[in-house]
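Presented below is the structure to which this report refers.
Here the complex is missing a single protein chain, while all its other protein chains stay put.
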Amino acid sequence: MPDTLATARELDTERALLLFFLVLGSALFALTFTFEYSTAALFPRLTAGAIIIGSVLLLAESWLPAPLQRVVAEPVSIADPDDEFDSAAEPAAATDELPTTRGVPDAVATFGLLLGYLLTSYLIGILWATPVFTLAYSWWFGQSRRTTAIIFTTAMVIVFAFYFLVDAPLEDGLLLEWIW
Amino acid sequence: MDRRTYLQLAGVGGAASLAGCLGELTGGGDFPDGTITCIVPFDEGGGSDVIVRQMADPLSENLDTNIEVTNVPGAGAMRGIGQLTSEDADGYTIGKFNPLTTSIQAMIEPPDFEMTDLEGVATIGYNAVVVVADPEEEVEGMDDLIGRYEDEEFETIGGLGVHYLVHASFFRELYDMPWDRYIQYSGAGPINEAIASGEVPAAVTSDAGAASAVESGDADVVAVLTSQGSEVFPDAETVVDQGYEEIDFVGQVTRSVWAPHETPDDRIEVLSEGLQETIESDEMQAWADESGNPLEYNGPDHANETLEEIWSDVPELVDVDDLRDEAGD
Partner (left out) sequence: MSALNALIDGIGIALSWPTLLWLVLGVTLGIIIGAIPGLGPNLGMAVVLPLTLPLGGTNGIILLVGIYSGSMYGGSVAAILLNVPGTAAAAATTFDGYPLSRQGKAMLALSASAFSSATAGFMTIVALILISPILITVVLLFGSPEYFLIAILGLSMITIVAQGSIVKGLVAGAFGLLISTIGVAQQSPEVRYAFGYVELYDGLDFVAAILGIFAVAEMLKLATERGSIAKQSIDASGTPTEGVRAALGRRVLLVKSAFIGMFIGSIPGAGAAVSNFVAYSEAIRSSKNPDGFGSGDLDGVIAAESSNNGTVGGSLIPALSFGIPGSGATAVLLGGLLMHGLNPGPELFTTELSFTYAVFVSLFIGNIIILVVGLSLITRMEYLTRVDTQVLIPIVFVLAVSGAYILRTNWIDVLTVALFGIIGYYMFAHNYSIVAFILGMVLGDIAEENFLRSLEIADGSFLIFVGSWPSRMLVALTLLVLAGPFLKSALERSDESAG
């Protein structure tokens, strides 16, 4: 059943996110005890403490007594609509399956391409990594030549605008520093 | 008019690049023969930034080259000053900051370079440091203020970041003012607010920073800390007038221009003369009057002396470790 599969996947990432908060909160909480100045430790200790308490409550949600469970888990809202940040288009009809390309979910591929872009940028500079990234992106998603050209041109206009107008050192890359 | 308006006016001019071309045509191998970068180790729109951007156009005309202003804020100006010290000492990179608050920052949080290695190019003006008090408290001069702290009527004293903690410490060491807690504020605006609302009874701040609050009756000047007096508050009494020991080396914030260690003297001289011409021009003086940023040129030696005095006298009078602890709790 794709439905249960989707639910299971969702539960897993939800739990992983909570664990991430818990581990990060605990680590940063513990590190405050290595600080030399007490004033520097106070605020991070309080905020990390809030994260620890919150994430433990959410993790332990199903074992909590019913009234507390409601407090922790129940979505509350004084307003029904989505928040303003939620500006992406709502799908007309929600599909159960996430869109994939070449067997890889699109969100994963998109993030992978972004990471590749960052790494390439770090190595050879944003100026040269950008055309590589846009071409790789278009190739992966099998876009038409016209779309590829639009993306490529727009992206190049953007980086060259940054390069010349803002005078940003976009050509700086680790590898290029060795060569020059 | 406010300083942001000036910033805007300063940003509009575009004559600088043209001047750069002329320099190349006439100069040959002479200095300067290319763009001079001026590092401002503070945020855009701050006091230092506004003055530098105001000076950039006339200075580029006087030096026949392009002046590029770069803001490198962060780590209490240490990031930008660190960058300046690491640049080639060829006169093409200079920096603008006052030696007082940056040195205090460096004493409390030592960076990986020596502030005293910097070569002075010029001092271009100064602002007096003043003590202000909440008008509702009706403080009458330093004697009265110190008395209130002795009576424990007052406990706290405010000031800009860790920088003016040094002044507060001098009050305790030299003037026997037994304040209990030094409260840090992040700028002249917040200090004015704190004084006006009575959050702190008194504070150490710069004359230009306090000007608007004093004008509107939200703060009283108790004393000016430099014996030279304040151009902003010409009628205010100095600490020396009131019979206290002179603390001039921390009593004023000297706006200065610096170059990296071992920048050749002849290049510093060229830069310094260009600055003198700029500062003393009618245009800049008119701006100085209008904006309340007194501008007055002094040569490289004055800048170097000011810096040396700070580094020899401050550690002698206050324990830097104490300062560090005081800043931390």
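The first chain written gets the first letter, and so on, giving A and B; residue counts start at 1 in each chain.
What we mean here is this: a residue touches a chain if its C-beta (ideal position, glycine included) is under 8 Å from a C-beta of that chain, and two chains touch if they have at least 3 such contacts.
Predicted, not measured: the structure shown is a model, and the values here were computed from it.
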The omitted chain touches A, B
For the chain that's not shown, point to the residue among A:Val23, A:Leu115 or A:Leu175 touching it. A:Leu115
So one chain is hidden, and I want to know which residue out of B:Thr35, B:Gln184 or B:Gln285 touches that hidden chain in the complete assembly. B:Gln184
For chain A, enumerate the residues touching the unshown chain of the complex. 10, 13-14, 16-17, 20-21, 24-25, 28, 31, 35-37, 39-44, 47-48, 50-51, 54-55, 57-58, 70-93, 95, 98-99, 105-107, 109-111, 113-115, 117-118, 121-122, 126, 130, 133-134, 137-138, 141, 143, 147, 150-151, 154-155, 158-159, 162, 165-170, 172
Contact set of chain B toward the excluded chain (per top definition): 1-5, 7-8, 11, 43-46, 74-76, 79, 108-109, 155-156, 162, 180-181, 183-187, 189-190, 193-194, 196-197, 199-200, 212, 324, 327-329
